[in-house]
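Only a single protein chain was left out; the remaining protein chains are all shown in position.
Should a chain be cited, it is by its letter among A, B, C and D, assigned in written order, with residues numbered from 1 in that chain.
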Amino acid sequence: MRTLIHRQSQKAGLPPGSLVRVGEEKAEKVKITVIDYKDEHFEQREIERVEDCLDFKDKPTVTWINVDGVHDTETVRRLGECYQVHPLTLEDILNTEHRPKMEDFGHYIFITLKMLGLSPNGQGITVEQVSLVVGQGFVISFQEATGDVFDPVRERIRRASGRMRSREADYLAYALIDAVIDEYFVILESLGEEIEGLEDELVTDPGQGVLESIFKLRREMVVLRRSIWPLREAISALEKSESGLISQGTRVFLRDLYDHTISVVDTVETFREMLAALLDLYLSGVSNKMNQVMKVLTVVATIFIPLTFIAGIYGMNFENMPELKWSWGYFAVWLIMAAIAGLMLLAFRRKKWL
Amino acid sequence: MRTLIHRQSQKAGLPPGSLVRVGEEKAEKVKITVIDYKDEHFEQREIERVEDCLDFKDKPTVTWINVDGVHDTETVRRLGECYQVHPLTLEDILNTEHRPKMEDFGHYIFITLKMLGLSPNGQGITVEQVSLVVGQGFVISFQEATGDVFDPVRERIRRASGRMRSREADYLAYALIDAVIDEYFVILESLGEEIEGLEDELVTDPGQGVLESIFKLRREMVVLRRSIWPLREAISALEKSESGLISQGTRVFLRDLYDHTISVVDTVETFREMLAALLDLYLSGVSNKMNQVMKVLTVVATIFIPLTFIAGIYGMNFENMPELKWSWGYFAVWLIMAAIAGLMLLAFRRKKWL
Amino acid sequence: MRTLIHRQSQKAGLPPGSLVRVGEEKAEKVKITVIDYKDEHFEQREIERVEDCLDFKDKPTVTWINVDGVHDTETVRRLGECYQVHPLTLEDILNTEHRPKMEDFGHYIFITLKMLGLSPNGQGITVEQVSLVVGQGFVISFQEATGDVFDPVRERIRRASGRMRSREADYLAYALIDAVIDEYFVILESLGEEIEGLEDELVTDPGQGVLESIFKLRREMVVLRRSIWPLREAISALEKSESGLISQGTRVFLRDLYDHTISVVDTVETFREMLAALLDLYLSGVSNKMNQVMKVLTVVATIFIPLTFIAGIYGMNFENMPELKWSWGYFAVWLIMAAIAGLMLLAFRRKKWL
Amino acid sequence: MRTLIHRQSQKAGLPPGSLVRVGEEKAEKVKITVIDYKDEHFEQREIERVEDCLDFKDKPTVTWINVDGVHDTETVRRLGECYQVHPLTLEDILNTEHRPKMEDFGHYIFITLKMLGLSPNGQGITVEQVSLVVGQGFVISFQEATGDVFDPVRERIRRASGRMRSREADYLAYALIDAVIDEYFVILESLGEEIEGLEDELVTDPGQGVLESIFKLRREMVVLRRSIWPLREAISALEKSESGLISQGTRVFLRDLYDHTISVVDTVETFREMLAALLDLYLSGVSNKMNQVMKVLTVVATIFIPLTFIAGIYGMNFENMPELKWSWGYFAVWLIMAAIAGLMLLAFRRKKWL
Partner (left out) sequence: MRTLIHRQSQKAGLPPGSLVRVGEEKAEKVKITVIDYKDEHFEQREIERVEDCLDFKDKPTVTWINVDGVHDTETVRRLGECYQVHPLTLEDILNTEHRPKMEDFGHYIFITLKMLGLSPNGQGITVEQVSLVVGQGFVISFQEATGDVFDPVRERIRRASGRMRSREADYLAYALIDAVIDEYFVILESLGEEIEGLEDELVTDPGQGVLESIFKLRREMVVLRRSIWPLREAISALEKSESGLISQGTRVFLRDLYDHTISVVDTVETFREMLAALLDLYLSGVSNKMNQVMKVLTVVATIFIPLTFIAGIYGMNFENMPELKWSWGYFAVWLIMAAIAGLMLLAFRRKKWL
């Protein structure tokens, strides 16, 4: 189970900008891949030493440096130095518990957001942090682990399909964020199916399991909201930012991205409402069932308790009990009992308990 | 049952502006109808090839191109090319899961909204997306399926009734949106009647069915809200937009439209409150009934359990039980029992349990 | 019972500005009364033909045309024509289901609001729409039925008391709205008394009737809110409007009016909270009562069930039951039973069940 | 008990600015006290005729006219005339049901707020209205009854302690409002103690009384909020007002006052949350107790009902019942019964019902 709160406390007392890794360890080895492209030019290289990145700096091409794994603070620090990244930004990159945000540092824009995935065992949502540093002619992306969510973007650059090659770094950043948000829809769909499955289960066989599923989903909604709400603001800020790094042409796409985020937020809210409705429905169902059980008990007990009392009366051993000697006494008692039971059943039917 | 979340995930990884159809398939064949009018001029034609639309371009008349069915991406793409529609707009048109919005692209305004209808079997609400591209002298409308909601508008154009023929494309767009929103009132009325029916049922015969109806309606409210809330903003943005495509005369009508939307939103909120009240009323009713059942059980059991105990006592077979030999013992027991029962009934009556 | 949603659907498909009556029919015959006044001048006339109104136009006096009954669309249309009222305004006047609003059309201001009243049988609130068209030197007021809420205003004009005669049409409009809002306090007082009555009833004799009263009041609060919330905005817009039709002197009074509306809104919110608290109190009361019932059942059953079991044991007919032959057996059983009952009572008392 | 809604309806139909007293009668006789001071000058006088106030007008000193009792409309009207107070302000002064507000009339500022107190019998909160008219060189304060909340201010003026004597009328107004708000903390403290008392009671002996106390407090919170929320806005408006009557030096103090109000609002919200939590805790406690009761009943009944059945079997009088003749039959039955009871107890223990 994903813990909602992590050890940020280990940083208490350190000076700001101290590069300390906060969050779970996810990758084994830091892997740095550089893709450099422009119009006809295309080059992809996996580099070993951080300083090799400098080869691509100050060239008119677009350079995309992708870092898989942020647990090696040294790598991040040196990369940050190469590209004049502010220590506070590096701190945020290393702290994978950070909420999504966008910050404009003048010569670069920093964006951090959450990549969501379904955990392999289908038991919930995995959350991974993706950070982007977008500058003039370069994008540096940081992922917690090696993932394949950016593969389609890589593919589009390689094949020179779409607008990719002719656009600047801002468009690349957009494409990367878009790739992450596209994944959200996959998650939402899976959750939507789970909710609808629950709805069906609630009708056919509502058990304790339904309750636990509702609460598991509710918890996941909390995680989703935390990841998505601040993202909305971040993308809106990105679209409206006055930074010269974002071209007018890319803003149209960012507006589209904003629409997608709103759509995700909307869906999460809808899911929350549906879960609330499901919980109410479940609880009313339980309470209705309880009432039914109680009615059966009441009807059976209310009919038989007086009859048993009568039987008890004539089971007494008094020497002087005249009725016992009447030859038709036994049958009379049966008649009386039948009459009592009949009247009671009638009363219950009139009260709609049967 | 309408699924709340559809396959948007198939788009994950594709470049933005990729024309992929998202949503349910509703129409069989794409049908394109063109109506061209101005003052005395009127022409209506069903066209086969998208390029035929170009005949009407750049004429001083108002051209209304209505497309029934958006599942043929090719048609949409070519139509978009004819009228210089941005790929992102085309993407939104094809994605029928989009939330209502209004976007100003300078040379055209894009509006997408939801057309609501009652499903033929009376089992809920159908949601269909309507998209409008409003430019200088033309309106392109996209519907998911052939519907008759625009027929009155068509009729008004044909008959040259009202202001239709003398106004520009913006008025046509207004008339189309107005036609869609007018349908909302039909839906609301039907839902209102259903809610009031539920209210009556709750008084006369509150069963599990009421509960399920409440939840069905609640679910429909969720669908309605999702369709209508963003529409409010969209129409407000349309009215306040600084686009030269919207004339001052049309803005008065858009303000009226906005009032209608507010009215719809208000009613949906009122319905939600009423459903919440109905649910509370139902649950209190159930709980009250339960209490009544419990009281009957308690009264009957509490009276007869002690009496049965007494009868049990004198049913014991001890050889030495003096009371058994008293000739008036049996009658004394009856008297004692009657006294106990009487006192208990009195106590219950004082506690208002009877 | 007032139906919350009316037939607005009959308008679906009609062109905007179509004069169709929406709402319940309330008056039998349309009655038009004209009051014309200024300083010393005063004239009151009931007119038959709409065109007679034109006599008062373009005079320096203030003309108040009061129309009782809006079901005759022809009258409204002709009156509108005389005073150059926009078709959309006329549509709003005829649609008595409209939410309160204020609209500035330049040469006149349109205000529509709800007049609330207690229904004659004391069974709820009646809602009637009042529309005002305020222009230079004239006010046209539309009521659904002949009412007496404007009588004090009429009286003040006739007697030339207060500022009435020396002020312009805007002050008259203010006086009319003020008269309507004053009525709200009467309603609130009556509802307040009802709520406090409920509170007392809840203490003395909480039955199912209380629950139904709570829900009736809750429903009325929904109606009230729908009528009053938008009014607040409308009056605020009126006070802050830049229209030259509202003089500075009148704005002070409008601010006062706004205060009254806020006060009404406040009270409605307070009532809602109190009703919620009453419902909670009622439900806790019911559940407490239930617990008391359960405790009695449990105590009685728990004490007598084991005793009855013991009696049953010695009622068995085994031939070899040594206890039955002991001469003090019967009395020993009584002792044992008393001990068991005593211990149980003690245990219950310690658990505070008694 | 304070009634939440008072007779404002008696004003319906009267022209605006009509001086009609609305609210409860609290004082017997109107008492007017004038304090006139400046630097070294100090004069205190109780006056009989309203016109005597004019002596102090147009002097460079600060004049504080305190009116105890607002039920004599004539006094208020004449005082208002002396100082050119607008009729609407006078109306608001007389209507002690008014919500707190601040209004700037140019030559004076009108502030009305609620003075809260604990009712003498400790049974709730008393609400009294205080109105201030702050002009150039004078403050007129209106109280509903003779109170001692302003005594410390009087004392400070007399003793010339603090900044009092050297400041203008605006500082006096601030000091008066501050005196009123200081009283709020006394109330909050008393309520806070009551809530914490309830918390303790809930742990030791949760009875129906707790429930009623919670609801009494909840009701008082409604009263408090109604008095305090609008005050916040009023003081904020006062601090930010552009009126020349408020000097820069006083604004710092008003900001401090605003902080106090926020603090009061905060505390009220905290109390509301705590009361909600207490209610939840109480209800869960009740429901837990109920469950315990049910479990005892279930365990006792479930064990003894089958045993009693067995006893009943061997109490039957069939002639041919072989077991009855077995000499060890009786003891075997005891054994079987013990076994059944033991197994059941074991099962219950495993289900954690015991």
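The rule is short, and it goes like this: a residue touches a chain if its C-beta (ideal position, glycine included) is under 8 Å from a C-beta of that chain, and two chains touch if they have at least 3 such contacts.
Owing to the predicted nature of the structure, the values given are computational and were not obtained by experimental measurement.
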| item | value |
| --- | --- |
| Touching the absent chain when the full complex is considered, from D:R255, D:K325 or D:R349 | D:R255 |
| Touch with the omitted chain, as defined above, among A:A237, A:I262 or A:L307 | A:L307 |
| Contacting the left-out chain in the complete assembly, out of A:V76, A:L238 or A:M321 | A:M321 |
| Hidden partner chain, residues of chain A it touches | 3-9, 11-17, 86, 88, 91-92, 97-99, 101, 103, 205, 208, 211, 215, 218-219, 222, 226, 230, 279, 282-283, 286-287, 289-290, 292-294, 296-297, 300-301, 304-305, 307-308, 311-312, 314-317, 321, 323-330, 333 |
| Residues in chain D touching the chain absent from view | 151-152, 156, 161-164, 174-175, 178-179, 182-183, 185-186, 188-189, 192-193, 196, 252-253, 255-256, 259, 262-263, 266-267, 270, 273-274, 277, 280-281, 284, 287-288, 290-291, 294-295, 297-298, 301-302, 305-306, 308-309, 312-313, 315-321, 351, 353 |
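As a working rule, only the chains that are shown with their structure count from here on.
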| item | value |
| --- | --- |
| Least step count from chain A to chain C, where 1 means the two chains touch | 2 |
| When chain A is superposed on chain B by its C-alpha atoms, the rotation angle in degrees, nearest 5 | 70 |
| Copies chain D and chain C - interface residue numbers shared by over half, same or different | different |
| Rounded Å distance between chain B and chain D, as computed from the means of their C-alpha atoms | 42 |
| Between chain D and chain C, distance of the C-alpha-averaged centres to the nearest whole Å | 26 |
| Contacts with two or more other chains, residues of chain A listed in rising order | 315 |
| Overall pattern in which the protein chains touch one another (line/ring/star/complete/other) | line |
